[in-house]
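Of the protein chains in this complex, one is absent; all others appear in place.
Then we have chain A:
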Amino acid sequence: MSLSILDRPNSYIGRTVPRPNAKKLVQGRGTYVDDIKLPRMVHVAFVRSPYAHARILAIRSDAAQAAPGVVRIVTGAEMAAVCTPWVGVLGHMKGLKSAPQYALAVDRACWQGEAVVAVVAHSRAEAEDAAQLVEIDWEELFVVADMETALDPETPVIHPELGDNLAFRRELDVGDVEKGFAAADAIVEETYITGRHTGVCLEARSILADYQPADEQLVVYHSTQAPHMMQTIFAKHLDLPETNVRVICKDVGGAFGIKVHTYPDEMATVALAKMLRRPVKFIADRMESFVTDIHARDHRVKARMAVSKEGRILAIEADDRTGIGPYSVYPRTSAIEANQVVNLIGGPYTNQNYRCTANVVFQNKNVMCQYRAVGHPIACAVTEGLVDKAARAIGMDPAEFRRRNLIADDAYPYKAPTGMVYEGLSHHKSLDKLLELMQYDRLRAEQAALREKGIHRGIGLAAFIEVTNPSAMFYGVGGARISAQDGCTIRLDPTGVITVSIGVTEQGQGTEAIMAQIAASSVGVPMDKVRLITGDTEVTPYGGGTWASRGAGIGGEATLQAGRALRENILSVAGTMLQAAPQTLDIRAGIIVDADTGAERMKLEELGRVAYFRPDTLPRDCQPELMVTRHYVQKDYAFVFTNGLQASYLEVDTETGFVTLLDHWVVEDCGTIINPQLVDEQIRGGVVQGLGGALFEECLYSADGQMLNANMADYLVPMASEMPDIAIAHVVTPTQTSELGAKGVGEAGTAGAPAAVMNAINDALSPFGASVAAQPFTPERVLRALGKIR
């Protein structure tokens, strides 16, 4: 029995080691899709709908066709003959419906920004010049912009064949909600609004498709999170054998869930490569990114909570309404976010009386789908907002109120009213640690002293749970060809280097570094003897890619097991060569040693030399197997939940409504920590995205469905000047579902930050009897809450 990887000598697990790919990226030598230039490559620009809903009456492209550099102009009807439409539904999202979506709009456009005509030219500039010359006659149609009225009988139905504008409804009623409210000493309620926003990737969506007609081979260079999923989709909708499609994903400049969906303009680009039999490149510009990259978080949740005067939550009821645009996004669907809201409201607490309804409606705005921390920040804001309100209503300190309701640390496995089973969480340990980290009592005293001087600071807490390490319950059971398992292949090269190829992908967060650490530790080699290959469907084992915080937990375990198997194979050969029992040997720092004494027996490169070049010196029955593959899927739970708490300390200028963030704290339990620095920076980045939603980011739409701030000057992403220091601490509860014990950490920061900020603002405003519940918390909204303006 060998030691666990966590206890092995020279283990890199739990150590902050530099990322092997960082130097390349810092030197500007990464390979993003736009860095790739192929012979005979052409560029596509799209004529996009200026209207949120309009019928296409006529398209005139003669002038555009004659413009300099133009190769081909393609309309929706022509495109539909090459690329079949898709419908974004899943079998397990009962009742979810959507309409066929085409790569280019055929008869009508259903949102402002939808691609209508593709213009292919020798340069992107020429393509844009020609696109301006395409004339389209439009007939404007009724715009369903407001999700609140989308289901009204007088509102026109966007897709008449569907019968109504309802995409999906989920109703959950568990325990005895009526009894809970009847027994309440206090009932609090609020309508929480989370602003529609998007993930702004440094590298915009990018794709380069190269089709070889001779052998029907399609190679797609794609900035994506899920190469194998896209391989399936390209093959299916372009009528190619799946094995003829290769998706290569080199460096990716941020993804955040934006790059894990099927985009019409990207499908059109690949179809154009097939039509034109030459490489076609599409790099989304920032303006088209804002109106086509998926949006998220546009929810209105009306919720109430019943509590006893002892501070027990007796029942929670919520009604969620969300507008997802005109189509459910393929293949993950746009029902997941609302579904997660239902699954996560009340998540950290013991209350078992819970009722929730979610209505997901179609509208004529850009599509919404899964963006980092899907549903989490919405559910967290609802839950934690109600918790603070309830604590205030019964006059209890909000930290104490949470302590009385958080699920006990020894109660696991614990079944939530939603049916979700939590494997092992640490709410109380985390709360204790947070209060200590932030010096809660001292902060409360400081707040009180400053309040006397007219300085209004607030302290906000937010507990959260986080969905990570998903099983096939997430997508696979619904019929989507999205892999919940992942594989890792590790090969010992003759030089003693190990080459690790894996299905999870790197988007800038350090996945490759973590896999290298695990592989190095598991096999027993130094970090500089590890080479990583990711993001190539032809080379790596089949896998799901990186999303839903599955990279470290799923890919990491596959890597650990592959490394262990390779080590055993190496030691078997070594045992033969050294005439020693394999179990008396070990590999440490790239050297085969005596396991007891650590004395060097043989270098790995010597074993490699013999195994590969002088196998004649080995016994007949000794066949070295120096390349192994292992796969892993998490089967024990639908998800391996994590938990944590966040706290915000901020100041509200009650004259101007401006909020200044002063401090932010996070305590998180992601199980085994592989690289502390990467984990902490993952949390910090997530917090910043959460703070963006809380204070700055919102896709603003006019009543006729026009996005009003589709540029970086008007769409406010969070910037360093406004960000507080973010202190992070951990509680470590390894998951028992894997040997590695790692859970995900990608959603945690984003999940809790907005709720913590909201509660802190409302804490600061409490002397005025004012509160806010609509994100982003702009100066104008704060002033309105204070009654300074109407």
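By our rule, contacts are C-beta pairs under 8 Å (C-beta built on N, C-alpha and C of every residue); 3 or more make two chains touch, one makes a residue touch a chain; residues count from 1.
Methods note: contacts and distances are computed from a predicted model.
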item: Which of "NAD(P)H-dependent oxidoreductase subunit E", "Molybdopterin dehydrogenase", "RNA polymerase sigma-B factor" or "3-isopropylmalate dehydratase small subunit" matches, in UniProt, the chain that is not displayed; value: "Molybdopterin dehydrogenase"
item: Hidden-chain contact residue, picked from the options A:D34, A:E78 or A:E128; value: A:E128
item: Touch criterion as defined above, residue of A:K37, A:R620 or A:R790 at the omitted chain; value: A:R790
item: Footprint left on chain A by the chain that the document does not show; value: 123-125, 128-129, 132, 285-287, 655-656, 658, 696, 700, 708-709, 711, 713-714, 716, 718-719, 721-722, 778-780, 783, 788-790
